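All protein chains but one are shown in place.
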Amino acid sequence: MTTTRSGGPRIGLFATCLVDLIRPSIGFAAAKLLEDAGCTVEVPPQTCCGQPAYNSGDRADAKAIARRTIEAFEPYDHVVAPSGSCSATMSKHYPELFAGDPAWEGRARAHAAKTHELVSFLVDVLSVTAVSAQWEGSATYHDSCSGLRELKVHAQPRNLLGGVAGLELREMAHPEVCCGFGGTFCVKYPDISNVMVGRKTDDIAATEADMVLAGDLGCLMNIAGKLKREGRRTEARHVAEVLAGMTDEPAIGEAER
Amino acid sequence: MVEITSPRFKANAREALADKDLQRALTKVPSGFIAKRAKAREKLPEFDALRDRARDIKNHTLAHLDLYLERFEAKVKENGGHVHWAADAAEAREIVLKICRDLDARTVTKGKTMISEEIGLNDYLEEQGIEPVETDLGEYIIQLRKEHPSHIIAPAIHVNRDQVEADFRRVHGHLPQDRDLTAPETLLGEARGILRDRFLKADVGITGANFLVAETGTSIIVTNEGNGDLTQTLPKAHVVLASIEKITPTLQDVSQNLRVLARSATGQDMSVYTTFSTGPRRADDPDGPGEYHVVLLDNGRSSMLGSEFEEMLRCIRCGACMNHCPVYHTVGGHAYGWVYPGPMGAVLTPSLIGVDKAGHLPNASTFCGRCEEVCPMRIPLPKMMRHWREREFERHLQPATQRWGIKGWAFFARRPALYRAASGIAMRLLGAMGRKRGRFASLPLAGGWTSHRDFPSPQGKTFQQQWAERKR
């Protein structure tokens, strides 16, 4: 691992397209958490990991986008993203996308090997055991599918949330069940997606927690959008915002205060 | 033939969501199967290692499938049985009909077999004047309802008890009208009584096969009710319907697979009856079928070998993928529009009836990955659904809006400078419009989203813009 002026690893923060466009505060929270843990954080020009094209069967575009991303992040020790789903695309699927491509397979593998989901990177790689954050209230945590099943992110966010002063973690029923987002699934099959997210918001509401947290903005937009449509008061935030103590911005889908 | 309604998946799904009885029945799927499987897995420390082993056995078998099939055939013949090869559904139906005709069969009893559904056997036999009698309780119920299975191991899982009661009162007209059928036990007892008579009078018994053993020329059925055993033991002939990938090399290999099958399916260590059948009744046997026939069905499977869908041929039809699928939990099995529902159906159905007809199925998944997580044969179901999406994309089979939506997005995502300029303007605009209220109740071109949920407003400037400003 190369080191930088600060002595910590040099991180290329992959904000993810959704965070870049919709909720930059998650990007800043991620940067703060990484910097607090001793990393140097940079944000090279970026767009998207290519997952929407990849999962829609558009391999050519997925590869073109992936090549851009791989190139942009080659200078860094690690690529860290505040998303299980984008991290898994890069760490699990890029090598498959370029399998047999002599020019790119090796680069894809190298990129994959150094890509991490934010919270698991903090806990598993940087050995962070506690954050200095405070949030008064109760929260429930939804396991986003890619993070949970492809990257085994489960205990890490719960462990760190356990150290947030004032926060009481309440498990919902079936935190591991998909919220029905599924990228383009939610607009291709809106009726099915709606029932799935409705079950999720029911499970969330049953905990009577003040806030629902997750590690992926896609799921959170889906869940927050449904909570708002149902007129429920539960707020939705990315886990990084709470761990970084950066909760001044209105929660996802909330009006300005 | 089973009518194919897969192209109408969206309409099927809407009807399923509006069907109160179906929704009532579906609530019981996740509560039962999932916890039972988890418990069975917990009790067997070797479970996941056995899954690896089962996968490896099947991979070896598929790589030598022709040779194991030949060996199986030779052993069946050696034991006095007959092997019939069917390239497609029509050939399989004709083979079964001929066996029935040669025995002047009037009625056939049937154990649970999905291959029978795949080849549309019941309708065909009825057209030919032969009465098929389903004997698995769930299959019997849906036969009365003139339906098809909605689940590969729990065919009537979409039916509620009160509906079964109504069906029994309608069909079993000779029984007293004032009988009490409120308890499920009484329904089971009534079916048992009626079917017992059918078992004893049937001319031919048809079963499926969970495994075929090359080493011994044996077919295996795994059941809980005992109906499969009565089906195959009592009539003049036992006909086994099996697809070619059911072959397993040896009894040892079968033992490995049996340890993951029932645990994955129902959470049992073993199903009640695991029955190994080798040939017809022997010279001095006091009972058993006089003839033993195995119909080996290809129906497109041999072409899946060597393709990106080969791994689907490892499937042992346990149903764990659909038991754990949140989409299946929402719409049930019939919405998928053909024989095989859920994640395994989403991969297999396009292979068997064409992706032009079944294109919705591999798309109607969030890729949540739960199916792959529980599959005893470690079949990468989401990966193969993605391969189908690739085939569809290549052939322009997806809706144009979807295709151009992705192409449009990719156009910008491939050009970072253009992306930053366009997104910077768009998000500031959207942010300015929505930030105060925090969300949009409707948005142009986003009806799929906003028909059911609000769209959270962007915060304004993009992260990359703000980051650049902060670092300046």
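Order as written gives the chain letters A and B; numbering starts at 1 within each chain.
Definition applied: a contact is a pair of C-beta atoms (placed from the backbone, for glycine too) under 8 Å apart; a residue touches a chain by one contact, two chains touch by 3 or more.
The rule is simple: contacts and distances are computed from a predicted model.
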Per UniProt, and picking from "Ferredoxin--NAD(+) reductase", "cytochrome-c oxidase", "Amino acid ABC transporter membrane protein 1, PAAT family" or "LUD domain-containing protein", the hidden chain is "LUD domain-containing protein"
Going by the whole complex, the chain not shown touches B
Could you tell me which of B:A105, B:L296 or B:M322 touches the chain that is not displayed? B:L296
For the chain left off this view, which of B:P132, B:P155, B:G205 or B:G405 is in contact with it? B:P155
Residue among B:P280, B:G319 or B:G359 that touches the chain left out of view: B:P280
Pick from B:A18, B:A38 or B:L67: which residue touches the chain that isn't shown? B:L67
Determine which one of B:R14, B:R169, B:R192 or B:R437 touches the chain that has been left out. B:R192
Just checking the interface: what residues of chain B touch the absent partner chain? 25, 28, 32-33, 44-46, 49-50, 53, 57, 60, 62-71, 75, 79, 85-87, 91, 135-138, 141, 154-157, 159-161, 164, 184-185, 187-188, 192, 195-196, 199-200, 214-218, 224-227, 229-230, 233-234, 244, 249-253, 255-256, 258-259, 266, 268-282, 284-288, 296, 298, 302-307
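Note that only the chains that are shown with their structure count from here on.
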Please output the residues of chain A touching chain B within their complex, sorted ascending. 15, 17, 19-25, 27-28, 31, 43, 45-48, 50, 52-59, 61-62, 64-65, 68, 72, 96, 145-146, 149-150, 174, 176-178, 180-197, 221-222, 224-226, 228-229, 249-250, 252-256
Looking at the complex, which residues from chain B come into contact with chain A? 10, 13-14, 17, 30, 326-327, 330-331, 363-370, 372-373, 383, 386, 388-394, 398, 402-403, 405-407, 409-410, 412-417, 419-420, 423, 426-427, 435-439, 441, 446, 448-449, 451-459, 461-464, 466-467
